[in-house]
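Working notes for the structure below.
Note that one protein chain is taken out, while the other chains of the complex remain in position.
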Amino acid sequence: MRHFVSTRNLSSKYIFLILNKAEELRLQQEKLPEQIFVANLFFEPSTRTKMSFSVAQRKLGMETLDFQMETSSVTKGETLYDTAKTCEAIGANLLVIRHQEDNWYDELTPNLSLPVINAGAGRGEHPTQCMLDLLTIYQEFGTFTNLNVVIVGDIKHSRVARSNAYALTTLGANVYFAAAPGFKDDTMNFPYISIDEAVEKCDIMMLLRIQHERHTAKQYDSTSYLVQFGLTKERESRMKDHAIILHPAPVNRGVEIDTELVECQRSRIFKQMENGVYTRMAIMIILLKEWGYHNETNPNKCKKIN
Amino acid sequence: MRHFVSTRNLSSKYIFLILNKAEELRLQQEKLPEQIFVANLFFEPSTRTKMSFSVAQRKLGMETLDFQMETSSVTKGETLYDTAKTCEAIGANLLVIRHQEDNWYDELTPNLSLPVINAGAGRGEHPTQCMLDLLTIYQEFGTFTNLNVVIVGDIKHSRVARSNAYALTTLGANVYFAAAPGFKDDTMNFPYISIDEAVEKCDIMMLLRIQHERHTAKQYDSTSYLVQFGLTKERESRMKDHAIILHPAPVNRGVEIDTELVECQRSRIFKQMENGVYTRMAIMIILLKEWGYHNETNPNKCKKIN
Partner (left out) sequence: MRHFVSTRNLSSKYIFLILNKAEELRLQQEKLPEQIFVANLFFEPSTRTKMSFSVAQRKLGMETLDFQMETSSVTKGETLYDTAKTCEAIGANLLVIRHQEDNWYDELTPNLSLPVINAGAGRGEHPTQCMLDLLTIYQEFGTFTNLNVVIVGDIKHSRVARSNAYALTTLGANVYFAAAPGFKDDTMNFPYISIDEAVEKCDIMMLLRIQHERHTAKQYDSTSYLVQFGLTKERESRMKDHAIILHPAPVNRGVEIDTELVECQRSRIFKQMENGVYTRMAIMIILLKEWGYHNETNPNKCKKIN
């Protein structure tokens, strides 16, 4: 793997390499012995992903180059390619990029001599979010084979749905979609079921955020959306005992999910965020090692303190 | 003290614990042996407070997570509570928050398992600014008992006035207010005197900034405000020899104070900023120790170099 931009062609073996490394990092601190520079280029808003990468980088002892789009030369018309080449020239060893185009990495990666991680690509993919979702499932069930995963909500505008649907299929899970009219996506071939079927069938209910900022008009009233298509308390009560709830956040409270369920017993929403740090550490270490920026024969490991 | 959000119920003993620790830190460097993550969540503009916390954190060897509101998920409607819980999940050990609501911490702190520092709450409180003001007075006078402190200016919109009035009263100082019509605050019970009485009576003149951004309309012309209600050079000449001038800054030069007085002999305005760093280091250390994130039995102290 030269870059980490999509789950579409990720092998099962490679996914487990990441998941097992992430679990190792959760239990044991590790600092890279090299001075590694990472540029985080976020062209779209982010709290979780950006902060998660930032914590992951500091835990590994990396130097983070923060880039503020609004005060960058992008305001003077500079392209993504030239911005990326600039980071390379200035000494970055790794790029973490979120950008509004669905496939920005296709043209970018062939001309760069450093690894690129996709931290969100328009309505395309969000593969690091997928990996942390998978880690959360893996911690819970220890396997993916024959698990019923229902991805619920604004499938059409969701890069999270796409990355998870590909990877979960690779891992042998059964993927279903549940979506309100207008939120379905014709470009992916997975069976649609109703939200009421979903709550009873699923081992994992993977809720999505309604991407208001990608819609041209508000399509549903919040309360009626929850009642018709969201996870109400009544629906939650019909889920299997062992079934868990995931959501990539930020949550639209009272829309996709009843606000009281956000921190309920079967919710793993904040656990997902915690797992994001270890997952991103794992992906960065694996890429840096593959590119020769990190030499694992010179480890700097120590038992975790707290 | 589980959180540091208000001076209203701070004991005299606790205030002196902070002041004495701050003085110790001014004279002797100290780095925490643990890797501590702090998220600085500023929902309102700041230069001084944010940079001061940032320097304090680096001097202690902490990892600072900077949060840019404009590029965060707050733009997607995420609440303060969910943002704070996210920081907690991602690994923050301490939150420093400035927010436009007067009492944002009341609902926030009960559900978090990490300490919160109030770096400014609407027109409510600004307790770390208060502590650095107190340190500046303490360095000068060695006591607070029976000192005459006059807080002058836009009392009504000032969180600085409120935090100082409470704490100075606790410490035995005599607190007076001086304010132009329209700038008085009926919710606090302290005697009002005129600016001309104030300059002669005070040991400490604590000027406030006119909070233009919290006013609906500009209430006074700058020059006439200075002449009628501000600290002119003539008024300054009537102050007691030992009396000092404080201002939380940014200063509206030529409005609250004659521009030539900003760096005059009795001004402690830039000294306050320097003290802000040591005060905030002290508050953070005390909180982290209380929560068990910092273990003082493993100190990493060294004599200050410069």
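To keep things simple, chains are lettered A and B as they appear, and every chain counts its residues starting from 1.
The working rule: a residue touches a chain if its C-beta (ideal position, glycine included) is under 8 Å from a C-beta of that chain, and two chains touch if they have at least 3 such contacts.
Worth saying up front: this structure is predicted, and the values here are computed from it rather than measured.
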From A:F37, A:Y166, A:F190 or A:Y278, residue that would touch the chain that is not displayed: A:F37
Candidate in contact with the missing chain, chosen from B:S52, B:N148 or B:S163: B:S52
Subunit B residues touching the omitted chain (full complex): 42, 45-48, 50-52, 54-55, 58-59, 66, 68-70, 209, 212-213, 249-253, 262, 270-271, 273-274, 276-277, 305-306
Residues of subunit A (touch criterion as defined above) contacting the omitted chain: 34-35, 37, 39, 63, 65-68, 70-79, 82-83, 85-91, 293
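In this section, only the chains that are shown with their structure count from here on.
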Inter-chain centre distance, subunit A versus subunit B - centres from mean C-alpha coordinates, in Å: 39
